[in-house]
Every structure is written in C-alpha cells, then in structure tokens.
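Removed: one protein chain of the complex. Kept in place: all other protein chains.
Our next item is chain A:
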Amino acid sequence: ADIISTVEFNYSGDLLATGDKGGRVVIFQREQESKSRPLSRGEYNVYSTFQSHEPEFDYLKSLEIEEKINKIRWLPQQNAAHFLLSTNDKTIKLWKISERDKRAEGYNLKDEDGRLRDPVRIKELRVPTLKPMDLMVEASPRRIFANAHTYHINSISVNSDYATYLSADDLRINLWHLEITNRSFNIVDIKPANMEELTEVITAAEFHPQQCNVFVYSSSKGTIRLCDMRSSALCDRHSKFFEEPEDPSSRSFFSEIISSISDVKFSHNGRYMMTRDYLSVKVWDLNMENRPVETYQVHEYLRSKLCSLYENDCIFDKFECCWNGLDSTIMTGSYNNFFRMFDRNTRRDTTLEASRESSKSRAILKPRKVCTGGKRKKDEISVDSLDFNKKILHTAWHPTENFIAVAATNNLYLFQDKVN
C-alpha cells in the first residue's frame, strides 16, 4: 500500500475517497444497515479503485512529474453517477464513477458469449432483456484539465455554483469551467517580474461555501487574502487581508517558516475560516482581519525543537485541518500518529493516536498526552520519544455525523463516536 496523500468525504458522507503517492484513488462506501449485520452500519468498504494519474516526464525541463495525488474534491451528486476531481502537481482530472448492476441478454446478432450468430440460423427476432449481474463499479476520466500550471498545484476547490472550480499552484490561481478543458482563466498571479525577488508563495486556496464570487488563498508568510471575483477579472488586489501581528518576544529565525499556512478551510456555515500553520490552528471571523478569534496550540512543545525540525525538514510538513459538520469541533494531525481535536465551545482538547497497537476494532481510543518537561507520568510520552516519521497530515470529518478518517502514512483509520 502506498502513502496516502489526500482524504475526502463526499457531500453525503456515504463515500470516502483517498489518493496516494502512486497516483491511485481508492473509494470506500459506507455499508448500509441491515438486519443480518446490525453492527455493520458505520463500516466503510472498498467501493472502487482506479489509477488516476501516471508519472510523466517534462522533456523541456528534463524533470519528472510525480503521479502523487495532491487533492481530491467531490462534486455534489446530480444523478446516479458520482463525480470527483483529482489532481497531481500539474494536471486535474474529472472522474465519473458509475455502477453497473444489469446487463442486456438476448441479443439477436450475437450469442451470450459474444460470438456472432450465423444470420441463416436466426429464425425469430427477440427483444433483449435486462438481467441483474454482480455489481461493477466503473471509473472513467471525463475531463482532463492540463497545461495550465507551471508550478505545483497545491489546491483545488469546487465552487458553490457547481459549474466552476479553481486550481492553485505556488504562484497562480486559475478558474475553470467543469465542461471546458482547453481554457482556464487566471485570477491570481503573484509571480514577480524578477524571480529573484520571490519571497512569498501561495500555499492553499478555497472557494467560499455559499458565495460563489468569494475565495481565499493563504501564503507562506502566514497571511490570508480574501478575493471577490466581481471586483476585477484579475484578483491580485484582495478585498480582505488577514494577518495576525507577530509577537516580537517569540521572534526567531524560524518565525516565518512556522507561520507559513499549510491549509485553509471555510466553516460549513461560511462565517469563519480556519488556518493551520506549523504549531497552531487559528479560527478567523471573516469580518475581522487583524487577528484570529481563536487560536489552538497543536504541539507547542515542539517550539524548542525547531532547529532540529528544520534540520530534518519536518518543519516543512504540511498539516491539514478540518471542521466537523456543526463547526463546533476542529481536528488536525500531529506527529507520532497523534491527532488533535478541539471543541470550540468547551475549549477542551483531546489527543488521540491512530495506530494498530492502540486501536483494536471497536475499542475506545484512549486519550494520549505528551510530557513537556519534568517528570513523565505513567501513560505520558516524552517529546524526545516522539516518532517524527509517523505524521498525520490528512484527516477528514464526515459532513453530518461523527465519523472521522485519519490517514497515517499508508494506513487509513476510521473512527466513530461511541455508540451507546
């Protein structure tokens, strides 16, 4: 199994898609409740697997283009088929996943095994009938959106109009129509005329969940810009600029690096947005630009280890974050296969671990704690014992229920709320 690089529930939560480093997409479907297996509700089983992207070679630059799936975004379901967008560094693809559970039998011109019948032998005409067959799930690429990005795509976001979507790379954001593959509009371009003056890149972008003219993008300098597409065709000038003033007492050489935002997500209600930087998660009120309304420390104990984390490159890890359906809890990953949840109302936070040892099927997860100094208590783990290779970068929360999907390197964990 390959390293999972993205996890995403669809709009209903019945399907869960994962993308991996090998360019594959695996879709899980939620089991329906049935009398014979009363506990089966809540289980997700493999629904479809397909190869979305293949490795490519850019001959002009003499460089490989990785097939790793950077992001998957579902489209809302409009008919029996399911549609999703998947992207690697350079190319976005629209996939149609459809079911086939019937096949036609009784053709006139060919046998059941496909051999042509001798026309002389046909004595009568018959109408083919549909007979049930084993369910087959097919995935087919319906659109390929290529050659629009010079730099590596880091985000895609479907617009609330369900007709357009944006794709963002390090320096540019493009707007696409789902039906049109040979043209896209550039809506943000932060590439300087002289590349030597480059000091800031785009790290994530997302459309507002309700306002189809609004999107945000975050930068490596810890800023978020909200843009309104009605104001101009090229949204280089932001409508709102979100930045928290730096705390001068905690300034270090790593300040900028740890302020770089790795993920930005609007709340479901569209009033807030959440950003993830290296050490914290911040919730912003869209009406207040000068500071976030809430800040949660994910792993503050790493602040004294920044130099080592810079040395082993962990400081550049891009953690994602997500909201629950009610926007009352936020979740993000950490190291040692730990992931953290913050209840916005009670201000309580939990640390849980996604690993085989600590989570047998149906067992309740035990909260974990990292010892930051002094004596280590019995169940605590010390900072120096943390495994920095076990990082949880991708998590997803079911849109309406308390189901979460946690990707730990090449394993996918699914957790649900305690069933009473």
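Heads up, the rule we're going with is that contacts are C-beta pairs under 8 Å (C-beta built on N, C-alpha and C of every residue); 3 or more make two chains touch, one makes a residue touch a chain; residues count from 1.
As a convention for this text, contacts and distances are computed from a predicted model.
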Next item on the list: Using the UniProt record as the reference, specify the protein name of the hidden chain from among "2-oxoisovalerate dehydrogenase subunit alpha", "BZIP domain-containing protein", "CDCA4 protein" or "Proteasome subunit beta".
Entry: "CDCA4 protein"
Check: Given the contact definition stated above, which residue among A:H152, A:H177, A:R303 or A:K369 touches the chain not shown here?
Finding: A:H152
Item checked: Residue among A:T91, A:S167, A:T203 or A:T395 that touches the chain left out of view -> A:T203
Margin query: Can you say which of A:E256, A:D327 or A:D349 touches the chain missing from this structure?
Written below: A:E256
Note to self: For chain A, which positions touch the chain that isn't shown here?
What the structure shows: 60-64, 66, 89, 150-152, 170-171, 194-196, 198-201, 203, 220, 253-254, 256-257, 260, 304-305, 307-308, 310-313, 316, 384
